[in-house]
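Shown here: the complex without one of its protein chains, the others still in place.
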Amino acid sequence: MKTIEWDSLVLIMYKDMKYLKRINEGQSFHGKGGMLNYSDLIGKTYGIRFGQYEIFEPSLEDIVMYGLKRETQIVFPKDAAFICFKLGLKNGSKVVEIGTGSGVLTFLFSRLVGSTGKVVSFEKEERHFRNAKKNIKTFAEWDNIELYHDDTVDCKEDGFDAAFIDVREPWMHLEKAFNLLKESGLIGMIVPTANQVTDILKEVPGFFGDIEVLELLQRKYKTVAERVRPFDRMVAHTGYLIFGRKLRMDTT
Amino acid sequence: MKTIEWDSLVLIMYKDMKYLKRINEGQSFHGKGGMLNYSDLIGKTYGIRFGQYEIFEPSLEDIVMYGLKRETQIVFPKDAAFICFKLGLKNGSKVVEIGTGSGVLTFLFSRLVGSTGKVVSFEKEERHFRNAKKNIKTFAEWDNIELYHDDTVDCKEDGFDAAFIDVREPWMHLEKAFNLLKESGLIGMIVPTANQVTDILKEVPGFFGDIEVLELLQRKYKTVAERVRPFDRMVAHTGYLIFGRKLRMDTT
Amino acid sequence: MKTIEWDSLVLIMYKDMKYLKRINEGQSFHGKGGMLNYSDLIGKTYGIRFGQYEIFEPSLEDIVMYGLKRETQIVFPKDAAFICFKLGLKNGSKVVEIGTGSGVLTFLFSRLVGSTGKVVSFEKEERHFRNAKKNIKTFAEWDNIELYHDDTVDCKEDGFDAAFIDVREPWMHLEKAFNLLKESGLIGMIVPTANQVTDILKEVPGFFGDIEVLELLQRKYKTVAERVRPFDRMVAHTGYLIFGRKLRMDTT
Partner (left out) sequence: MKTIEWDSLVLIMYKDMKYLKRINEGQSFHGKGGMLNYSDLIGKTYGIRFGQYEIFEPSLEDIVMYGLKRETQIVFPKDAAFICFKLGLKNGSKVVEIGTGSGVLTFLFSRLVGSTGKVVSFEKEERHFRNAKKNIKTFAEWDNIELYHDDTVDCKEDGFDAAFIDVREPWMHLEKAFNLLKESGLIGMIVPTANQVTDILKEVPGFFGDIEVLELLQRKYKTVAERVRPFDRMVAHTGYLIFGRKLRMDTT
């Protein structure tokens, strides 16, 4: 049975508030539920109430939402999970990412493709590149990521199973992605505006087939049994997702 | 470069219609785009136009949507992908499923936890059990699934990382799931009605913390660059998703 | 107490199906609930069960949905009701409509502005013009509508309280609408695509202030007490609504 040790990551909850913390020696947590001496947690199991707090083992979502430092527009779990599914990633997959951003997808891709897979990711902005590198170093579980502060021009590999583009002008990178992908390889993109969707749709038919454009909306509900109802407010928009498959256009 | 061979699975597209087919010798495909002799595809790469058809390598989504035979209410990709994310499944995870249904999640769980993981799944209805078994046999990539036509009473293992419940009365199985899970283990459920959400919320606080109730809506868009707009109709409801974490209630 | 007479309009329901019918002498209704002799209804009140049918007095919604003949993309009640609200129509209002279409909004505007108000509506397509004219003649309750098969060029009136544009290129009519409106007058538009929203937003700031763009989604629920849940499918998109107010741009 796994217990909390020095240097463990823990999720501390007080009511609806969540804090992802590392149990550093000699430190404590000060929140609305009072002070919490980390030394008191040592040797305890996860999944307990401690004073006014609840102490959990961090989940994947906790790492993504509270662990990774974000310097860019975030890719929400609802979108990230669906992207991973659509790209069909699994043990051993090779995936290329254009636009590392904060590295959320890089981290998830790495987790899914495992020790036998590979994630190659490119980021133009130095600031984002540095931040993503730190995030990867802290949280990635596999040594399967190649992070480049660079364009994709010099990528010597090809035959990727899947590609994802998260930059301002994805249509500028469609040909590159096409060339990096294996035949029938899968591509995904995310953009915030309908204008960008238009620009992508103008360019995409030359390279990819089975184009899909969609958005996912997540609606959360209050958890009182006698008063089941959605929360008053919700995230209304994160991005339009575009998917396709590499398609040789010359009809046989 | 992977090419189409006898016995390959291929995705055949004609306009918006998709067909997942096995390339059986001596057979052909008859659709709105005309006849397609399978023998003409042998040795070709995926990702090509052939006559009026487009031929792709089947994606994970194709397998889930067109491969697995469904005898029960389906778990849609948008929900399935999010469930896998919330349960934090990865190589080596152990997950228990109460209500195999058609085996869609069983198949996805198996794919994610890989050769070192384990999926134990229970199904009461014999008809569903048989169907799921066939689905698993046909499509599962790992030999890591234990399928039981049974209740969970006899499950001798415990310490599961995650549990998922997809039955009519999930609240009847919360205690079992609690016992099967490791400390701080993750649980998920899906139900179609708000009344079931109420019934779950009444029982859940005795076993699980960090309860979340939510639904995901997927809105697809037409893919004409000059006329970006959602489709006229959409799937309005698949299910309410409920998530939580095993929590020992005695405050330390 | 109002009773059904010859020539009355009635709504006949069988399960979820609705039929708006005129009680013509010597006729009968043949549906899945069996034959219904109209003569048997004469003298009865509305709001009754008759055999397997339910007989109601037609509501406003029934007239809009089942009475008016539609030759164009329909304006749904959810949108129509909100448009009327945003335009602030009331007894005595003067409203101009560019694009009569099937006359749904024309009919609703007429109903709201009453005997002391006025609705001036323009339709370019002769076929739509004729259809709308017939709809108005059959259903309008007030003689307050001027229907023109024409552009708005020759409209000699001005000082309208509100304007509504429902044509393919609303941005071509913004200046006209500006000139037809009184100072601070209200304008509304509806378009199906995001591209049209872009085109409108490019032109609108020269004429109107307090611009709003929005869409309304209607989600229906099943009506079984023990199984409260949305219907499986819904209308995902009717149109983007754009609203504004006439604004003199020269700062005082």
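Order of writing sets the labels: A, B and C. Residues in every chain begin at 1.
Keep in mind that, in the parts below, a contact is a pair of C-beta atoms (placed from the backbone, for glycine too) under 8 Å apart; a residue touches a chain by one contact, two chains touch by 3 or more.
For clarity, every value in this text was computed on a predicted model and none was experimentally measured.
J.: Which one, C:Met13, C:Ile42 or C:Ile74, makes contact with the chain that was left out?
T.: C:Met13
J.: Check the options C:Lys137, C:Arg168, C:Arg219 or C:Arg233 and report the residue that touches the missing chain.
T.: If we include the chain that is not displayed, C:Arg219 is the one touching it.
J.: Return the single residue from C:Glu25, C:Glu126 or C:Asp250 that touches the missing chain.
T.: Only one listed residue reaches the unshown chain, and that is C:Asp250.
J.: Which listed residue (C:Lys2, C:His30 or C:Lys156) would be found touching the missing chain in the intact complex?
T.: C:Lys2
J.: Name every residue on chain A in touch with the hidden partner chain.
T.: 192-195, 219-220, 226-237
J.: Contacts of chain C with the missing chain: which residues?
T.: The missing chain touches chain C at positions 1-2, 13, 18, 44-51, 54, 56-57, 59-61, 77-78, 80-82, 84-86, 88, 90-91, 111-112, 114, 141, 159, 182-186, 194, 197-199, 201-202, 209-226, 228, 240, 245-252.
J.: On chain B, what residues meet the omitted chain?
T.: Interface residues of chain B facing the absent chain: 194-195, 197-198.
Going forward, only the chains that are shown with their structure count from here on.
J.: Using mean CA coordinates as chain centres, what's the gap between chain B and chain C in Å?
T.: Averaging C-alpha atoms per chain gives centres 43 Å apart.
J.: Could you tell me which residues belong to chain C and also touch two or more other chains?
T.: In chain C, residues 194-195 touch at least two other chains, as defined above.
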